[in-house]
Each structure stands twice: as structure tokens, then as C-alpha cells.
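Dropping a structure here in C-alpha cells format, bear with me for questions.
As you look at this complex, bear in mind that one protein chain is not there, while each of the others sits in place.
Let's look at chain A:
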Amino acid sequence: MASSQHVLLSPAELAYLHASLSLTPPIRPDGRSPTQFRPLVAETGILPGTNGSARICFADGTEAIVGVKAEVERTRTRHDFPSLDESAEDDDDLDDNQNDVVKGDNDWVEMTVEIPGYRDDDAGTVFLSAMLSEALLADGEFTKRLWINQRFHWKLYLDILLISPPLSYPLPLLSLTTHLALLAARLPRLKSEGDEDPLFDDDWAAAPYLYPRPSEKGSKATAPAPAARPPVTLLVMAVGNNIIFDPSKEELAVADVALAVSVGESSSSTTTTTTSTTSSKPTAMDIDTEETKGHNLRLLSVRTIDPPSRLTPPGIPNASNSAYGANAGAKDTEKKKQQQEQARTAESEAVEGVWKAPRGGAKTLVMATMVQKVLEKGGVADEVLDALDGVDLN
């Protein structure tokens, strides 16, 4: 898959790239600052046949289209009902109908990723869709939006198409496009009440958004969950102590660590561990969020991604490739040990101007800084969400 593709650069070119990226401040090949994203063109509502759709085109020419389609599905009756006292705690203001517990199931969302030239059961494609759906389902709030009543729910199909050939690792592109498509997604307004067979309003103009707009106060008050935005997954990499966002394919080829960090936003002012209990007093929370600048970000998931720099580069002789038993030739153990040590010093010896794949794990401190840089106020995730706010949702 694209993350583990070799770039056709010579060891000297890679070393140059690595050296310029480890300077302070780092110099990137395309002249961006370390936290700068590639410029992009975005539009939503491009396909009237879907519940929500979006298209994003990055400046390097990569392009993705996401369509959201919803179907009504009968909820399987489950026998593991929560105990009564628990449900009473959850919604004391809904006491007139004690069975009216809004809950979701991860099966209600189905995500497929299509990348041209790759099979849909390719490991990389599966990993991409797992990462994207993991972020969406992480806090368990999203599936609650799909709840209709005790017997029915929406089944949401997210089809993610990469139109262009995968020039760079497409994770940020696909994540941002999915984010916009979910923001633009609308479900028909429910006309029936209680546990009847659902009946919907024909008027599409009256259909509420899956993620209610901040301006529409009325619909927000009735929203089942407080989280205001779908998650975004950002690709972050580190070279030395430098942390670089939205790496291009060449930059990823010399990365020491690459992380996929998923960030969600909760509209309530208390930053973390807000659950559905806060939905009982939504008006106060609304005022709070409008006053505070920036977003209340919360970390949903972090995944390490194997950058191609971790792979054995092409052109390494089998004699020094441990995958081919580099030191298997030695007979007695002492000699073997000696040879191994020799090989290790030969490999770890840094030669100026020649690229050598990084060895050993990532520094914990660097990893922590990467996550912190994403989450901090006025940080990159804040900027990205602000920029996506500017996209006209029609």
C-alpha cells in the first residue's frame, strides 16, 4: 500500500532530504512550514442522490469523493438489556418513557475505501478504512445519532473513493473528505412517534443535518449527543526532534516515526470524558462554546504507521540483510557473535551523505510532543477544523 511504497530516490538524495528536514527550522522540499497543510479545494453536496457527499482536491492533484448513504434497518432485538437502575441514571429527564434509551451499535456504520489499482481486500486499504471508522466510532456518540426508535435505526454506508492515483499516503485526504461528507449529510425528518414504524417527511428542505449546525439552536437542543463535529485524522511524522504535519510521499520516505492522530471535538466546555449525561442541559453548554475561542479537542485514537523508511531499501545485498539470514554463515557461536557485532557497527556507523534507515523504536518524548502539537489550542487540528468550517455546506 501507499504507506510502504518505496520512493525512487538514491541514498544520497534521501540523506539530503533527511538532513534538511532535521534542521531547525526544518526545510521542506515544497517550502511549507512544518505545520502547514497542502492547499486544497473542497466542495460538498455534489451528488444529489446521496444523503451527503463531498469532494476534496489537494494541490498535488490527489482527489477523493465520499458519499454517505443511509437506509432504514430493523434493529435486532437484544437480550442484554442494561439493568434498570443504570438506565434511570442515564436519563432522569426522560422518565416518562424509561425504555427510551438512545444507544448505538458499531454495526450500523459500514465504511468502504476504494483505491484504484488496489484490491478492496488489500491490507493497506483495509487498514485505511479501519483507521477511519475507528476514529468515527471511538467515542460511541456517533452511532447514537443513527437511532430512530427501539425497533429501527439508520444504517449508514460511507463509500470513500480515491479518484486519482495514490501519489502520497491518502489518509489525511480521505479523512478530511469523510469529515465534510458527514457534515453535509442529512437524514429525512421523522414524522412518526415512539416505536411505530418510522414515517418520514418528504420535504428534503426540512431534513435535519446529521451533525446539527451551531446556528440552528432548536435542532441542537434536541440532538441526541453533544459532539459537534465528525473526527479528523491527521498524519504527523517526526524527523529527529522536528515534527512535521501532512508529509508528502518523499518526506514520509525519511520519517523516523509516523503517527495517525484522530481528533474529535466536543461542544461541551469540559474538555474530556464528557458523555451523554451532559445532553440534559444543552443550552448552557451552547453559550459556553460560543464564548470560548477555538475548539474543544479530544484525542480519539493514535496509530503508528510504518513509514517506508523502516523497510529494507532496495539494492541491499543479501549478505547484510538480516531478513535473508545475514549472519547465518558463522558456525561456532563465538565467531557468530563477533561477526554480528561487526555487522552492527558497520550498519550503525553513520556515513555523512548516505541514507541509513532509522533503527530502534521512536522516542516516547517525541511521540508525546507529536500528539500534544495536534491537540494544543491554536494548534494544527484547530486550524484544520477552522478551515473546514469555511467550506460552504449546501
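Assorted remarks:
Here is the rule we use: contacts are C-beta pairs under 8 Å (C-beta built on N, C-alpha and C of every residue); 3 or more make two chains touch, one makes a residue touch a chain; residues count from 1.
We take it that contacts and distances are computed from a predicted model.
A chain of the complex is left out here; the name its UniProt entry carries, from "ATP synthase subunit delta, mitochondrial", "Release factor", "Exoribonuclease phosphorolytic domain-containing protein" or "Urease accessory protein UreF", is "Exoribonuclease phosphorolytic domain-containing protein".
Annotation: of A:65, A:109, A:136 or A:210, A:65 touches the absent chain (contact as defined above). Shown as candidates are A:19, A:167 or A:207; the residue that touches the absent chain is A:167. The residue touching the chain not shown here, chosen from A:29, A:116 or A:194, is A:116. Contact between chain A and the absent chain runs through residues 47, 49-50, 53, 57, 60-63, 65, 67-69, 71, 112, 114, 116-120, 122, 157, 159, 161, 163-165, 167.
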